[in-house]
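My questions will all concern the structure given below.
The other protein chains are all here in position, but one chain of the complex has been omitted.
Chains: A and B, in written order; residue numbering restarts at 1 for each.
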Amino acid sequence: MSGERTSTEGLRLPRPSRTQVKAVLLGAAGVVGLGVVWEGYKALAPETGVSIGSTLVLPRTSDLAMPHLWEMWSRALEPVTGAPDAPPLWQAVLGACGFTLRTAATGWVVGVVVGLLLGMLMQGLRTARDAVLPWVVLSQTVPLIALAPLVRRWGSQLHVGTLAWPDWWSVAVIASYLAFFPVSVGALRGFASPDAVHVELMRAYGAGWWQTFRRLRLPASVPYLLPALRLAAASAVVGTVVGEVSIGLRGGVGRMIVEFGATGSSDPAKQWSPIAGAVLVGLVAAAAVALLAVPLSRYRSSEVQS
Amino acid sequence: MSPDTASAPTPAPAVRVSSVRREFRSRTGQVVALDDVSLTVAAGEFVSLIGPSGCGKSTLLRLVADLDRPTSGTVEVFDRPAHVAREAHEYGIAFQQAGLLPWRTVLANVELPLELHGTPRAARRQRARELVDLIGLTPFAGHYPHQLSGGMQQRVAIARALAEQPSLLLMDEPFGALDEMTRERMQTELLRVRSETGAAVVFVTHSIPEAVYLSDRVVVMSARPGRVRTIVPVSRPAVPDGVDAREDAAFFADVARVREALHGPDDDDPGTDDLAGAAAPARVPATRGMDLR
Partner (left out) sequence: MRAVVAPLALGALVLVVWQEAVDRFDVKPYVLPAPRAIATALGDHVDAVWSGALTTAQNAAVGLLIGVVLALVCAGVAAAVSSVAGAAAPLVAAVSVMPVPALAPVLYTMFGTGAQTARVVVAALAAFVPVYVNALRGLRTVAPVHRDLMRAFSASRWQATRTVTLPGALPLVFAGLTIASSLSVISALVAEYFGGPVDGLGKAITSAVSSSQYALAWAYVVGAVVIGLVFFGAAAGLERLVARRSASSP
């Protein structure tokens, strides 16, 4: 009825429809538009920005505060430092992105596993659900990420058996901590989502808890889990970047942003590359979860907005 | 009265549909929802549209309401094109879903069309109170829709349709989602309200007894493509007070005629059909599905 003719089935790539082409063109226009606004504001607004009273409400436009877009671009192609063997900036940023992604992915996996297990526990035991759920919901609303600096000393002091605790584990712990809350809530909602008629059907078949879970509750939870997994991925990335900053872990984009920001006065265009990197990490994480969702498409008849 | 051949300078017919065709484009090709449909509804007449799922009866009603446009042919309401009639607020409408605005009270929902069309506050409040009284919901005037039962919501929707004293009422399975008992009460109430207002009614249903009980004429439609198969006039004998017309022998005779018309010449097994079912026995599950929606 709506004139939309996109085929969603199969791996054959359908020829892009007119609406898709239009969406891409509009999106490109939006990105270009942001660039135009940036440069336009820089050209027109006063060097010292716009203040109301003593508060600066619109930013300064000096080359220090708002470098030209092309300077950001050309800086990305130049070497990171003055050292003779320094790689180009973009390469260093990509490396940092990889590092951050690995940490975030580790945290995500741990968080998802713990979240699913907790969801199952809460589904199986009503008392557990009554006792735990309010805390889980509550803790989603408070800035637990404030804890990040508190795990700083773990790296230098803790040992797991004979193994020293690597610093990036601390960061992954923070990431998993943030990732696990949405998953456990989504899992519980999803596991509880089948209609009474389906649950009774399973009971009529004499299926046990595990069979009911495996055949009914788990597939039924997909529309609830996918948004939760997406949210968890975004949270894991935020947790990783913030964790890197507050622990002072070198190697990832988070730390790089702060480091390059500190040298901003002499090299203002440099700090924009790791920021682009942070966006890239977020996009890759979101895309990875979206890919994960593809084989599950038949379960996601109606995705629930969390 | 023979509205189909109306030619004398009598009042303008409420609805005149002439050679209307409506096609929908779908993924699997073109679907002809209505093909060469002509129909005239006289002023003050009650006409039901009945037929199996997919016969285009709702589409026909939507064309009359100008919620949709025909591919070819014309639709006139009181001698004016359908869209002019819509803009002049010539008709009131009710759907299968009550479609009440959940954030408005019963009274405010009934007031809605008057408010949109600029009736002063005091006058529209007054009119809404009369209507809420008419449908017997005065104690619930300040309630919100979710506090009402389905039947009550549907009564509010009918009061809303009557708000502007239209001389044409369009109703698309308004009782389709109600249980049988509520449904019969609503039918009786609709007849009473309609006799007080004298409006013409076009009523889509897939219940044969409902169509027969309410209508002056029953338009029987067939599916794929949607066509008017035949029009059955209903005898409506005068029943003594206290006797339900639904228990009259003439009523059963008319029900039988509509059922035969629905099933067509090559299908005669009237004994096994469900009274509430609309079409051939094979179609009953689908029709019931519609009922539950």
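Keep this in mind: a contact is a pair of C-beta atoms (placed from the backbone, for glycine too) under 8 Å apart; a residue touches a chain by one contact, two chains touch by 3 or more.
The model shown is predicted, which means the values in this text are computed figures rather than measured ones.
Looking at B:Pro13, B:Pro52 or B:Pro145, the residue that reaches the missing chain in the full complex is B:Pro145. Within the set A:Pro166, A:Pro219 or A:Gly264, the residue that contacts the chain not displayed is A:Gly264. Touching the chain that is not shown, out of A:Gly40, A:Pro134 or A:Gly208: A:Pro134 (per the contact rule at the top). Think of the hidden chain as still there; on subunit A it touches residues 22-23, 26-31, 33-34, 49, 55-57, 59-60, 64-66, 127, 130-135, 138, 140-150, 152-154, 157-158, 234, 237-238, 241-242, 245-246, 253-254, 257-258, 260-261, 264, 268, 271-272, 274-275, 278-279, 281-283, 285-286. Residues touching the missing chain, restricted to subunit B, are 62, 65-67, 86-87, 89, 91, 93, 95, 97-103, 112-113, 115-117, 144-146, 153 (touch as defined at the top).
Everything below uses one rule, namely that only the chains that are shown with their structure count from here on.
Subunit A and subunit B have Cα centroids lying 53 Å from one another.
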